[in-house]
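Please find one structure pasted underneath; my questions will follow.
Yeah, one chain of the complex is gone here, protein chain that is, but the others are all in their spots.
Chain nomenclature is as follows: A, B and C, assigned in order of appearance, with residue numbering initiated at 1 for each chain independently.
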Amino acid sequence: MSAEKDKVLGNLVRAVHILEASNAFALLVPEVRVNIVYALENASKIEDVAAIDGRITLVKGKVKAVGYPRFGASDHMARLIIEVMKYDRSYRAGINFAWSPELSNFLKSYVLDKGWEFAWIDRTKEPEEVMKVDGKSIPWKVRELLRAGHGKIPKIFYESSGWGKEPLFVLLGKDAVQVALEVVEISEAWMRVIKRR
Amino acid sequence: MSAEKDKVLGNLVRAVHILEASNAFALLVPEVRVNIVYALENASKIEDVAAIDGRITLVKGKVKAVGYPRFGASDHMARLIIEVMKYDRSYRAGINFAWSPELSNFLKSYVLDKGWEFAWIDRTKEPEEVMKVDGKSIPWKVRELLRAGHGKIPKIFYESSGWGKEPLFVLLGKDAVQVALEVVEISEAWMRVIKRR
Amino acid sequence: MSAEKDKVLGNLVRAVHILEASNAFALLVPEVRVNIVYALENASKIEDVAAIDGRITLVKGKVKAVGYPRFGASDHMARLIIEVMKYDRSYRAGINFAWSPELSNFLKSYVLDKGWEFAWIDRTKEPEEVMKVDGKSIPWKVRELLRAGHGKIPKIFYESSGWGKEPLFVLLGKDAVQVALEVVEISEAWMRVIKRR
Partner (left out) sequence: MSAEKDKVLGNLVRAVHILEASNAFALLVPEVRVNIVYALENASKIEDVAAIDGRITLVKGKVKAVGYPRFGASDHMARLIIEVMKYDRSYRAGINFAWSPELSNFLKSYVLDKGWEFAWIDRTKEPEEVMKVDGKSIPWKVRELLRAGHGKIPKIFYESSGWGKEPLFVLLGKDAVQVALEVVEISEAWMRVIKRR
């Protein structure tokens, strides 16, 4: 157990080094900041998922992890990955990043090249009885993802703007280093697009 | 000029020490994290307003400033205080914190005792032509505040939930230490309410 | 290789959480601050040894890791553990901490109970031709340790005061979590001694 925990925490350390080394990734930091989660193989509760304490933010314009990786440091993203893992155990890690209509258009064609499934969750369709009950929201979202992915959880998706909620992308992968490398590649491609304008 | 800058930055340092020393203030940290701004006397642009680089967040459940105070470190809150100062030069500092319906109800009576004006900005009323044009949103908000305050900027107010926007309280004051002390007092009163439940 | 690196980095993360959670360990932070190193199994160069970037220090009197674990973040302690591993491959981690004559007396009896070997390196005996040549100092120290330990590397030892050098204890172990737990236990026992005075 300790050895598996070490592997998860250390993989998050390497993921943070990758994100902090990227100038382009600064473009994708949302208002709520970035979190990256990585779950133990049989994760069933928040304490089985490690994340970055204080999240990842910008200081002097540079990407910076605020605290250390810690099990139980995330709530929403941790519950999301646990729910995702009920349907697809090849995913154990996820990262969120800023959504914008322009980035979204760009990513639609980007993911085609990658062969990734792309989807979104329309928060306006969330039924009121789901919103009101604690813990019902995330299962509803993952069912929506399954529907959008024709029974498969998509590799990348966004949650659209909601009432009081910032729209956000989520990228899923097998471990934290993988999603960090993939999101850095996305941000570098996106930076090239912006500079061409 | 340098002496005034030192006073502003140092006052923010003391404000951060006050916030970090409070356990109760952790209750009021929103998803977008806290920023506290303090403007030079004749502030007219973002670079004239100092704020906490990387904002103030929670690490291991404790309040923690991510970076140092720096002029130009805030965008939204900086523009808000500059706009407020056009109407009331007794305000030079502001802090934002989490809104919830319960806290809002509590604060309505709390501010009565203090003799503070309390108001809110209904983001759903923001005209589309205001939202679409960069830099029009904050002047509209401050005009709304003036209207709600019968020609006076209220000491405390919230921006209601918006499309993709978290609802947030803002507390205004003459300097950063003052708003830090006041928000810590609010958070301690609020903690006592929660514990009584 | 990546999996082994993750395990080493994550073990250091857990070690830091253990050290930061200890109030007593603050007593043992020397002027040069603490570093804790953990080497890959076949470590032969500094880049094979992970340590805490910026070391571990005190902020507001509390133990605080300055940066993240990183391979190549330590020089002296990294070269020491590599040299130690040439003689005893059961050691892969080490931590340094403050020496004082009182603590040293206390530890002499403490280690008897533990069954640990205790030794010291007398820096005044370091030959001039060793001091002058880069990279000769650490092999000399480890030979001194072997001599003091009758052919075995002692689990705990100190380097005495030197010319321009602070005296320091070093505790060796199989991994970073082990040495963190052991040094916290030492610091708590030492705190009890101090309080009794």
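Quick notes on this one:
The rule is short, and it goes like this: contacts are C-beta pairs under 8 Å (C-beta built on N, C-alpha and C of every residue); 3 or more make two chains touch, one makes a residue touch a chain.
On a predicted model such as this, the values are computed, not experimentally measured, just so you know.
Counting contacts over the entire complex, the absent chain touches B, C.
Listed residues C:Asn23, C:Ser137 or C:Ser161: the one in touch with the omitted chain is C:Ser161. Across B:Leu9, B:Ala26 or B:Met191, the single residue that touches the chain missing here is B:Leu9.
By the touch criterion stated above, the residues of subunit C touching the omitted chain are 31-33, 53-55, 57-60, 64, 66-67, 70, 161-167. Even with one chain removed from view, subunit B keeps its contact list with that chain: residues 2-3, 5-14, 16-17, 65, 68-70, 177.
Here is the rule we go by: only the chains that are shown with their structure count from here on.
Chain-to-chain contact here is organised linearly: an open path runs through the chains from one end to the other. In this view the innermost chain, defined by its CA centroid being closest to the centroid of all protein CA atoms, is A.
With centres set at the average Cα position, the gap from subunit A to subunit C is 38 Å. As a whole-number value, the distance joining the C-alpha centres of subunit B and subunit C reads 46 Å.
A separation of 29 Å divides the Cα centre of subunit A from that of subunit B.
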